[in-house]
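Below is one structure, written out as structure tokens, with a few remarks after it.
Removed: one protein chain of the complex. Kept in place: all other protein chains.
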Amino acid sequence: MNAILQFLSDPLPFLVWTTLAKSAGLLGVVLVMVSYTVYAERRVSSLMQDRLGPNRTGFPTSLLGFGIKDWSPFLGGLGQPIADALKLLLKEDFTPAYVNKFYYWIAPGLGIGAAIISLAVIPFGSSIAGVDMVIANVDIGPLFVFAISSLGVYGIVLAGWSSNSKYPFLGAVRSTNQLISYELALGLSIVPLILIIGKLNLVEIVSYQVQNGWMLLPGITAKAPHLPTLEQFLTWIPVFIAFLVFTISMFAETNRLPFDLPEAETELVSGYHTEYSSLKFALFFLGEYTAMITGSALIVTLFLGGWHFPGIPDGSAAGWLGVMWGLVNIGVFLAKVVAFLIFFIFIRWTLPRFRYDQLMKLGWIWFFEIALVNIFITALIVTYVH
Amino acid sequence: MAYKVPRPNLTFAEKIYLPSVLAGLKITLGHLWRMLRGKTHVCMQYPEEKWDSHLPDHYRGAPTLVSDEFGRTRCVACQLCEFICPPRAIRITPGEIPTDDTFAKVEKYPEQFQIDMIRCIYCGLCEEVCPEQAIFLKKEYAIARTSRAEMMHNKAKLIEMGGLQPGVVNKWNEKK
Partner (left out) sequence: MSPILFWIFSALMLGFGAATILNRNPVASALSLVVSFLGLAALFFGLDANFIGVIQILVYAGAVMVLFIFIIMLLDLKAEQRRQINIPALLGGVAIVVAFTAQLVTVIRSYKAGNEPFAAITPNLPDAHNIGMTLFANYNLPFQVIGVLILVASIGVVVLSQRELK
């Protein structure tokens, strides 16, 4: 027993097993979050449309004697994600005869793989017992996320192309089109942030915000929350512009309405995954929502102080207290991400879809230019402030 | 001749689109908020809440066989409904009424009368074609069972569902 403990606390094995544990834990949390995001999506959308949404497949609360009706409009339906997952698993997995089998089979994996891998660099908590709550602490955090998630588009393209059918194909063409319109703006929009912070490492970006206030809400620091000073207010202007551009581009990146052109149920049947069924369809679905979570997590990390919340210390205290605060930090981070996910859902059920030429115009003519000008403004302000 | 659709002249606020996003959010979130407070009641929770008391008299539910004031099943097994039924849901086996019966002059009665409710499309043609006003579509609409056999309504079931319905057709009454 002692020998095992000894082995586990050696530097290399320690690194390996903590990383594996973090990955497994994050994956588990994300999968649960994905299924409940789908549920939230259905419930919120129906409430917005004066419907009720799935409110039956619940846990038998009345059998347990809670006295709540199982189909009560707001508590029922919590079992729906489980039922959905089972249904998707058990359905017939049908491969049409005319598809390009190899690419048809690897496409779903590409989509979800990209979405999950890019989660690796996001610091989802401070630290627990001295272990940083980030899977890969690399110096190129945001770029890594962009790079990997831009590979996710191959999942869509391959799905559309290998399905050998016209609607998926149109979806695939649209998705490449969409990628080249927003990706530039997405990348450029965070340059001001990096100019101000001077770091590319997401962990350091978060700790900068802990010290100097959240990027979007400069008054909130680890010390006392206060009104922003003049310097903070000046740097806040480009950050706000960057936030707008980045968030809107994120909607395009995650293929969410108003930019869900590759899917566009009302135009392309079901877009790039029209020919998919069962588990392979579920993978696309998972990938889409995981990308949404990654996007929200990135926005939270870059603009909203990551796991930090005023009054809550990080997990550096010794003993169980530190562990507890570390867990609370993770909770804060997840809460912020959830808030953003719900914002995503609100927007989805409010706005109509953009046409693809409108998206190109938005990406190339507006956001690209705004992001560029924003970089210059930031450079000026940063020189002034320093 | 091509017709040129005039483009609307958008104001600056409309062009940057964000105000309209907020306006849209105001509407949708308003609906959400009213739903959360239980102010909107549009959906009915089906098995618990029903619309039954609002069903109109001409509602077309499951077809049934009705009986006249003597408790006699009105049907004379003429089989017109069997022939007109578009999905051929009805199967009738006619039988002969014995001569010593009160209604001997009716001559025929349905020995068996089956309606396959998996097939029935609730069109009401059987009710319309029946010369005896013997078959009526009642307000029963929740016909859901767990086996095919149970979905087959036999004569006893149909008569039970139909119940008594004194009608205008009384040509078989002794009084006449």
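Letters are used for the chains, namely A and B, taken in the order the chains are written, and counting of residues starts over at 1 for each.
We take it that a contact is a pair of C-beta atoms (placed from the backbone, for glycine too) under 8 Å apart; a residue touches a chain by one contact, two chains touch by 3 or more.
What you see is a predicted model, and the numbers here were worked out from it, not measured in a lab.
The chain not displayed here makes contact, within the full complex, with A.
Touching the chain that is not shown, out of A:143, A:217 or A:312: A:143 (per the contact rule at the top). Within the full complex, the residue among A:79, A:109 or A:187 touching the omitted chain is A:187.
For the options A:26, A:135, A:158 or A:216, the residue in contact with the chain missing from this view is A:158.
When the missing chain is restored to the complex, the residue among A:176, A:232 or A:278 that touches it is A:176. Residues of subunit A in contact with the chain left out of this view: 103, 138-140, 143-144, 146-148, 150-151, 153-154, 157-158, 161, 169, 172-173, 176-177, 179-180, 183, 187, 200.
By our rule, only the chains that are shown with their structure count from here on.
Distance between chain centres (mean CA atoms), subunit A to subunit B: 49 Å.
Listing the residues of subunit A that touch subunit B in their complex gives 44, 47-52, 71, 73-74, 244, 346-347, 349-351. Listing the residues of subunit B that touch subunit A in their complex gives 18, 21, 24-25, 27-29, 31-32, 35-36, 38, 40, 42-43, 45, 48.
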